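The complex appears here minus one protein chain, its other protein chains still in place.
Lettered A and B in written order, each chain numbered from 1.
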Amino acid sequence: MSTRLANEGRLLNKGKALSFTFNGKNLRGYEGDTLASALLANDQMLMGRSFKYHRPRSVVASGAEEPNGLVNMGKGGRFEPNQRVTTTELFEGLIAASQNHWPSLEFDVGAINTHLSRFLPAGFYYKMFIHPRPLWKHVYEPFIRQSAGLGKAPKDRDADSYEHFHCHVDVLIVGGGIAGLAAAVAAGERGARVMLLEQTAHWGGRAVVDGAVIDGLPAEEWVEKTLQALEKMENVSLRSRCMGAGVYDHGYALAYERLTDHAPDTNSLRHRLWRIRAKQIVTATGAIERPLSFAGNDVPGVMLAAAVRDYVVNYGVSVGDRTVVVTNNDDAYRTAITLLEAGLAVPVIIDARTQAAGPLIDQARALGIRVETGKAIAKVKGGKRVTGVAICAQAGEGSVLEEVACDCVAMSGGWSPVVHLWSHCGGKLMWDADQVMFRPDPEKPPTGDKGQPFVSTAGIANGHLFTAEVVGDGWAAGRAAAKAAGHMKKGAQAPLGEDQEEGPISPVWLMPQGANYALRSKAWLDFQNDVKVSDVQLAAQEGFESVEHAKRYTTLGMATDQGKLSNINGLAVLAQSLNADIPNVGTTTFRPPYTPISLGAIGGAAANDLFQPVRKTPISDWSNDNGADNEPVGHWRRPYAYVRDGESVEDAVHREVRNTRENLGLLDASTLGKLIVKGPDAGKFLDMMYTNMMSTLPVGKCRYGLMCSENGFLMDDGVVARMSEDTWLCHTTTGGAEHIHAHMEDWLQCEWWDWQVYVANVTEQYAQIAVVGPNARKLLEKLGGMDVSAEVLPFMQWREGQIGGFDARVFRISFSGELSYEIAVPAGQGAAFWTTLMEAGEEFGIMPYGTETLHILRAEKGFIMIGDETDGTVIPQDLNLGWALSKKKEDYLGKRAHLRSHMADPHRWKLVGLETLDGSVLPDGAYAIADGTNENGQVNTQGRVTSTYYSANLERGIAMGLVRNGPDRMGEVIEFNKVDGTTVKAKIVDPVVYDKEGAKQNV
Amino acid sequence: MLILHCPYCGVDADETDLHAGGEAHLKRFGPDSGDEEFENYLFMRENPKGVHFERWRHAYGCGKWFLAARCTATLEVFGTYSAQTTEPPQDIKDAISAKRPGWAWGDLS
């Protein structure tokens, strides 16, 4: 059984016990434990089930590479699935539960899959679920959905808060092991702005566990001394619990800082996402130990050799009393020695190499440990827990020589440098056959904005396995990076590391090398996704020869650990199956983030009320206090209707429509874009921007204008007012303010840069209020100030003056067909002006109205709306707006495009009114059905609905639409489809259905 | 994520402050142009793996459009320059030639 040792555990504070629960069971650990070490200390080996076969799973590693130890953690707003037990620091009250089993972790019905595994090989899903087709929807999909996914999805709103932080540094060093620390000192001494990241809570990496010696000091002391030196450097910033997540173009890097995961607190930030711009990046990210592929290597109790060592040294936890060590290199001997020194038994070291010699081997032998060379594990005995191993010759096919009882197997297949961050932005790898690893190719680094290399790598991540090389390499990398960033100050000498000699590793990709199918189909590569040696071999056999194809066919490396343990072993098996060299098969692509980061961190502050900016007009507060039912229009929230007590939204709309036609309505039109265009060439410029002529517009007058893109499509419309000889005010749609401003600047800066024109966006300088309805003039006259009579201020003119004591610009324009004034006042007085109008208008039956009423009123008049009648493929001619296309102008944006054959096609769909025979409201976007079907067997269409409303004035549905040859088909009845499969008949009519003569507006 | 130097305000701007505007040095064809010229102007674009000229707007900054000479394969930036020009200035062309001898783009080389 796994248990707590009396005397070990360098990271533990045994003075502080912590209680936590696992699957409802109360357990205890110490401050300094990870959830993994605490579970093991409580003999909770079984931690979860694998994804496909529901095999029992325990931790196989002790760090970020862990594929198995994933739990649901927390509750309510802090619930989160797939939390890695090896990187979860224990805290008081932690709640964890295992995943992917039913009904319980100990007894899981899904484990039947493991007995069916012969029938569930790689590609099973693709082969099985394709036929018969109808079964997919009703049988397969529900089944797969039921079994898909690890852990449970959180149900509550995230209770925590997050933030981003932007920072710019000269040198970013990822990894706080001895290489990273040496690099930081070297770069710091040179005077560079340095940031050093360590993903765990502890500095020093493996060296402190393995007892390396640097500058004559034990690594632990050297690390402490170095940290103290770094803390004194003002130009160096140290961040622990902060993982380098990704490296991107031009020196951009993301780091994921877990501020309070180890001590949850509602008042503090949980995670911070660092958005770093670094001139140089040094990845000192260490290495990951590889598992060995032998039958039963997934049984709980089989663990990476270095992890077994970590649990003893760091956490004082023994995984088992009797540990068999199996290896192809010297490093695993350290585990055997550590275990023996901790008073535990190592019955045998199984070394696949035919020869093993050197100080570590000698030391193991001197301690009385039996070493068997040229041997392999044929098979691990046990189900939910290792009970023993069967030993065979590595060279053979698996004939068992003897069986050894044990409760832990420590395996080591060698070390793979963590090359992820090097590779994220294009760094290439080379195969080091001597050390049996991919490592960064220093000739092919990621390059930056000037073509310069901007990522270097140091230490074990660079393929250096010995202390002396690691610290020396780190130091050199730090110096070089600082220099590349322009910092040259002289520094002290590089630290010196000391090493024991080690013998060479021997590649072992399958154990034993001639393992039969029965063994190969129990030799796991990917522990989480249940991919075995036999699956990769099958993929190769079935033609999935590219490593990327084999990955997707088998799901190797596609689990939440992204193949940190499985990728190299898997591609070696693939290479062997293809009879190819490992470097020729290559690796799959390394993509950020290095390990999963929280969605909260990605969102940062953009959550809840700050999720998106909500734009407010000066009148928004009044509207929200007075029943506004808002709708989003871009980032604005515009009142759709002002709902009174006891009314539905629909009732409110009908009331507003009738009241505006009969009495007086008030609309907050502040969101409309307002662009000042000024200069000697402003008229010429606007003649290019608009399809109609703006240069001839007299001062004091207004003109409705259309804007097309160079493609000829309608992009915006609005009323243009001439302010003075050289100044125009262009109104845009609400959505157009920014992009039409940008559009104008684009043409001025990039095409006609010699034209003398300035544009300013003054949209938000003004509150603009539309006073609409038969009583509009009465209200303004009551407030007094300027003359707004029909004679002095006729339709389509504007004047500046005062209304009720407010400085105002009054535009006599109408988007409703009513007598209407749009009045602009400075935004700071907008709310006051609105209330003044509301109060003074009471006797005239004033009511505010929202956007739905605006839409209905304009639709009754056949006025188009950008975004309803247009969708980026509609030209003015389609909307019968040919009158607004100047014939006099030689050129304007869109003019040439309108000559193209499809634009000039007489059979384009054109705007008409649509009147349902039964008076109902047509569904928005419905298509008009035509005879026959197209090549895909779909019913042909001949038009579609673009605007459709219920008109309270006419007491029936009204609509506009685009119909093939529409204006020539007045009176014809066509059919529109409905979502429920039925159709509705509508007559083609004139789009203007209210006050055709315009009598109401011209008063 | 790119950083481009805005030649107008002198800021090394983060890509999130910029707005990409497609190919640079397009020659506008107006109402007198033929179908093919107009089609080329509207739709036909270079799609090189290598040296490319692009329009960028310092949208959240000074609001000015500028042009960038960039390698689409490595994202190396050879230089940024004023948008008020019909072809890249000589120093930009020289900078490209130094890094990518024999480069060609459209009619330029």
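The definition used in the following text is that a residue touches a chain if its C-beta (ideal position, glycine included) is under 8 Å from a C-beta of that chain, and two chains touch if they have at least 3 such contacts.
FYI, contacts and distances are computed from a predicted model.
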{"item": "Options \"Multisubunit sodium/proton antiporter, MrpE subunit\", \"Carbohydrate ABC transporter ATP-binding protein, CUT1 family\", \"Multiple sugar transport system permease protein\" or \"Sarcosine oxidase subunit gamma\": UniProt name of the undisplayed chain", "value": "\"Sarcosine oxidase subunit gamma\""}
{"item": "Partners of the unshown chain among those that are drawn", "value": "A, B"}
{"item": "Listed residues A:134, A:368, A:613 or A:906, member touching the removed chain", "value": "A:613"}
{"item": "Omitted-chain contact residue, chosen from A:85, A:105, A:150 or A:238", "value": "A:238"}
{"item": "Among A:101, A:193, A:353 or A:551, the residue in touch with the chain that has been omitted", "value": "A:193"}
{"item": "Touching residue (missing chain; options A:102, A:517 or A:758)", "value": "A:758"}
{"item": "Residues from chain A at the interface with the omitted partner, ascending", "value": "11, 161, 163-168, 193, 201-203, 227, 231, 237-241, 269, 272, 275, 277, 604-606, 609-610, 612-618, 635-636, 676, 678-680, 756, 758-760, 762-766, 802, 805-807, 826-829, 831-833, 836"}
{"item": "Interface with the unshown chain - residue positions in chain B", "value": "8-11, 14, 16-17, 60-64"}
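Just so we're on the same page, only the chains that are shown with their structure count from here on.
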{"item": "Separation of chain A from chain B, taking each centre as the mean of its C-alpha atoms, in whole Å", "value": "29"}
{"item": "Chain B residues within the chain A interface of the complex", "value": "1-3, 14, 19, 21, 28-31, 33, 35, 38, 42, 55, 57, 59, 63-65, 71, 74-77, 83-84, 99"}
{"item": "Residues of chain A that touch chain B when the two form their complex", "value": "248-252, 277, 426, 447-451, 710-711, 742, 745-746, 749-751, 753, 890-891, 895-897, 899-900"}
